[in-house]
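Removed from the display is one protein chain of the complex; every other protein chain stays in position.
So, subunit A:
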């Protein structure tokens, strides 16, 4: 058939998990062109606003962004200094109080080991936030470097990377986690973070590759090349700033899912290991007592759900702000 197909089935597969791909270079062009009249559409110097200040302008007025931002701010604060609101030690437990309900000074009651559920829930934020932030940074860095290089240089690099991402996508994440992490005895968060980076990078690299390919076809890249700019300068000064937005959006949403994944792995017994305090461990430990002491299960579950929800809503708000096509 001579006609070019309007859809490429293989290409259409990318990004389905995150609800659609983005064409940022194109949407940025529309942002710059639209410049509606009045003070709303122009910056202080009367110039059209950039994509970033436009997005920031939108985000400041978005109640979803403000609410989720406040929740995340609170979470990060208690992750850094849990003693601010929970002065107790999460590892000090009194078996004689096991599964007791709420009492004065211990509003969430006690778990199966007689530990204070309130203290453990507050202290559990640290593990979740650390894993989420570190895994996201690692995945975003590795994925955008690999994907960006493949998109920019094309050919052999690209073919190898595309096949590699296909291979990693074919492995179910939870199974990979069970197999790889079941041997780990370390009680730190690093094995879990390392595993997430190892299996998570293809998601970002696909998006980074696509967005670099779109960005490199722009005239300003051609102009820079005509002026004799080196590859590294073109990549870092011209392409990267224009291709990074989709990566940021997907990474923000992924942060929430990594926190959920950490809890799931800890629930299955291969994530963080007991002396660490984590919501997943507490939920797993509380599930046998679900009949007579559901409070030990509900508080950490609620904390986990609110945390993941906050990060996913933040990612949603950032996507709406950065992709004007969705309005």
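The rule we apply is simple: a residue touches a chain if its C-beta (ideal position, glycine included) is under 8 Å from a C-beta of that chain, and two chains touch if they have at least 3 such contacts; residues count from 1.
Quick note on the criterion: contacts and distances are computed from a predicted model.
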**OP:** Write down which listed name, "ABC transporter permease", "Tryptophan 2-monooxygenase", "ABC-type lipoprotein export system, ATPase component" or "Sarcosine oxidase subunit delta", is the UniProt protein name of the chain that is not shown.
**Re:** "ABC transporter permease"
Subject >> Residue of A:91, A:179, A:223 or A:236 in touch with the missing chain, whole complex considered >> reply: A:179
Original post:
Which of A:70, A:171 or A:223 touches the chain that is not shown?
Top reply: A:171
Subject >> Touch list for subunit A against the chain that is not drawn >> reply: 1, 3, 5-7, 9-10, 12-13, 16-17, 19-20, 163-164, 166-168, 170-176, 178-180, 182-183, 256, 260, 263-264, 267-268, 283, 287, 290-291, 294, 297, 301, 304-305, 308-309, 312-313, 316
